[in-house]
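Right, chain A next:
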Amino acid sequence: MALDSKVPEGPIKDKWTTYKDKINLVNPANKRNIDIIVVGTGLAGGSAAATLAELGYNVKAFCYQDSPRRAHSIAAQGGINAAKNYQGDGDSNYRLFYDTVKGGDYRSREANVYRLAEVSGNIIDQCVAQGVPFAREYGGLLDNRSFGGVLVSRTFYAKGQTGQQLLLGAYSAMNRQIARGKIQMYNRHEMLDVVKVDGKARGIITRNLITGDIERHSAHAVVIASGGYGNVYFLSTNAMGSNATAAWKIHKKGAYFANPCYTQIHPTCIPRSGDYQSKLTLMSESLRNDGRIWVPAKIEDAKAIQQGKLKPTEIAEEERDYYLERRYPAFGNLVPRDVASRAAKERCDAGYGVNATGEAVYLDFATAFVRYGIEQAKIHGIKNPSKEKIIELGQAIIEEKYGNLFQMYEKIIAENPYETPMMIYPATHYTMGGVWVDYNLMTTVDGLYCIGEANFSDHGANRLGASALMQGLADGYFVLPYTIGDYLSNDIRTGTISTDSKEFEDAEEEVTDRINFFMNNNGTKSVDYFHKRLGKVMWDKVGMARNEKHLNEAMAEIKAIREEFWKDVKVPGSANEMNLELEKAGRVADFLELGELFAKDALDRNESCGGHFREESVELDGEQKGEAKRNDTDYAYVAAWEYKGEPADAVLHKEKLEFKDIELKQRSYK
Partner candidate 1 sequence: MSGFFKSSIGRKVAMALSALFLMFFLIIHLSVNITSVFSKDIFNVASHFMGTNWLIQFIMQPVLIFGVVYHFVMGFVLELKNRKAVGITYAKNNGAANSTWMSRNMIYSGAFILIFLVIHFLDFWIPEVKYKYIDVIPEDPNRYYEELVHKFVPIWRVALYTIGFIFLSLHLMHGFKSAFQSIGIPSIRKKIFQTCGKIFAIVVPLGFIVIALFHHFNNH
Partner candidate 2 sequence: MNLTLKIWRQKDASSKGQMVNYKVNDISEHMSFLEMMDVLNEQLVNSGEEPVAFDHDCREGICGMCSMYINGEAHGPDRGVTTCQLHMRMFKDGDTITIEPFRAAAFPVIKDLVVDRMAFERIQQAGGYISVNTSGNTQDANSIPISKHAADEAMDAATCIGCGACVATCKNSSAMLFVGAKVSQYALLPQGQVEASDRVLNMVAQMDLEGFGNCTNTGACEVECPKGISLENIARMNRELMKASFK
């Protein structure tokens, strides 16, 4: 099947408006007869469910948590971008569009990104009307902050909990529709398969996570908004329950999976402290504005620190290696996420890591304390302040800016970051890849849509800070509700979809068989045992730096783990009750397939772009020597994979990326 992105004709500025004017609509009376299923209730799913219900469709929404409010969108800290230009600093839709495409290392679809920038302003209007308490200035107007990779202040925020507030806004809109009966909410339900009738998505099979009941749900269209697949690494900043099952099941039923290798590894996370670690915690990127990143310059010092014989504060200034400042004098500690992460890995791999596991670098605020302290002493007119006084004054400023992050760090690590430098290490954070969708956000299966982090569309090979929230809400509030109407306008005479058909029966049987398999397998190893092994292979061989040899090994190893998993996994308890091990087993089974496709995709893409770094594709000489090298001649395409049984057999379909409004350039941070 040839990929048709269905991007409308015309100049990029008018595409969305003209398109909206011409697409088919469903009249209000007919909407009442149309059912839509939404799987996942984070920013994308929650906003879509609420909007579709407001329009008059009957919505059935599903989430595995006990409430939509718990979806992992809630953990986003920094903010949400919008081209409002409230600061008058020259922002515009075009500039947001440009920054996003450039930040994504020219691997996203222009028309989608422009549309995202175009509706970004509406999101802020909508959220304020819903009662989202964004930060304000003393004059009562909205405040903005600046984020990495851009030259304007366009990020709106609500303390360090922007994701939470936006999600609660979408959730409140959902609650209004749940109360009206327009949304039927299914909490603690997990989608285990999609049902296709005559080639169209017509329903899903779910498991009630409390009773274990397998249920059939029908609809005229199905929307998947189940988030990213970062947990394929086992350790990530994702929630424990975040999973790829919904996305992977639809992939197996015909939806192409695009660019799985584009994964964002965030540089400022709290490092792992031991093998028992279950998840990693992110600390806002903003810390890099004032912190300096370093490791010891001498390997002996590094070894002594790893053994706990030396403290960082005992290492003299000239014995420290501020490696980002050394390698990237122009951007220093503020290089983009992917660059900072790889540089940390390079030092730790060379043996310079600074904790017991050898996988941590320092983020040091001592210089900032002094810098701010001297400034404050001047402001307060203190003459000849003592060194202690300067540091005290400086620490007060840092506390004002990052107090909550410092406190969080101290709770987790039990070290006072005001006295000793913080330790950080990169961690998997966001997946840019996902289910392939066209301009309408429809997958390669008719009537099956995919929105939010679960799809691949807007961030290319790397996502800029504060853009994930923007994309989730844009898809759910302002894009999908229009485009889905165009499709559903052909369905007004269909009537209720029966769940008694053979297709539903077969799908249910498949789901039940798999559950029964797990319950009767009588293996010897827990689900986590396999998940951790998968995670280790992914991190070591498909992590921050990839090469052909490792990727080939990874594919073979993941396949071996998968085979062992099916032979030896042990799931205690029974199927018809709450069974958390059974839930995990199903999810890990899917990760074990996705991981292999991930490696295959990384192998295919022999170029370095954004979060995907191939050691074979680096600049060989000149100022940029050793840095990532993108290859636009051979790889300016979206890799959309078609399922053919084994992940290794997946078939590649290419969607050529055309850049008519932006000139392609190689990134430089030297």
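As a selection rule, all candidates are chains of the complex that A comes from, given by their letters.
Keep in mind that, in the parts below, a contact is a pair of C-beta atoms (placed from the backbone, for glycine too) under 8 Å apart; a residue touches a chain by one contact, two chains touch by 3 or more; residues count from 1.
The structure displayed is predicted, hence computed values, not measured ones.
Here chain A is displayed by itself, and among the listed chains 1 or 2 from the same complex, it touches 2. Of all residues in chain A, those touching candidate 2 in their complex are 47, 50-51, 54, 65-67, 69-72, 74-75, 84, 86, 119, 122, 124-131, 133-142, 158-159, 161, 164-165, 168, 171-173, 175-176, 178-179, 185, 187, 210, 237, 239-241, 273-274, 276-279, 281-282, 408, 411-414, 477-478, 526, 528, 570, 572-573, 577-578, 580-581.
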